[in-house]
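Below: one structure, written as structure tokens.
Just one protein chain is left out here, and the rest sit where they should.
Then we have chain A:
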Amino acid sequence: MQVMSATAITNPNASWLNTRGMWLGYLTSVAILHFILLSVPLFSTAMAWTLTHVVHNVGMYIMFHHMKGTPYPTGDQGDVRRLTNWEQIDNGHQYTPTRIFLTSVPIFLFFLASFYTFHDRAHVTVNLIALAVGVIPKFPALHKFRLYGINRY
């Protein structure tokens, strides 16, 4: 893996989520996470579903909306150093298939979690908060938005 190389694609972070097998790989990882949580004897099915949803959304928030820049040096002289992974996808273009897919996964998980917890009030509250954490940062209006300067640098 040449870390420094002369290519025209300056930021691989913009396009690696569009590659073949990413969606299936992503859903497989979510499924693996779910099965791990299901196999813990302490958790009931409802708890496992809520935990899957919450852990997935929190992990997604950290990966896509908190960590900034790239884990490798890019060829664009650090243009994207202040941008989160979500903001870098497809170089900032909105409503692309990848963004729509990644927005719909938390929503889909929310439906599944609500269903499997029989819409129990406590679970739904937790799931709603998790849904907010998962979906609100992805709004196009919040592109490059930093609340009170948190996570700006």
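Following the convention adopted for this analysis, a contact is a pair of C-beta atoms (placed from the backbone, for glycine too) under 8 Å apart; a residue touches a chain by one contact, two chains touch by 3 or more; residues count from 1.
In this text, contacts and distances are computed from a predicted model.
Novice: Which of "V-type proton ATPase subunit a", "Ubiquinone biosynthesis protein", "Cell cycle checkpoint control protein RAD9A" or "serine C-palmitoyltransferase" is the UniProt protein name of the chain not shown?
Specialist: "serine C-palmitoyltransferase"
Novice: Would you write out the residues of chain A that touch the absent chain, in ascending order?
Specialist: 1-3, 5-9, 12, 14-16, 18-22, 24-26, 28-29, 67-73, 75, 81, 90-91, 93-97, 100
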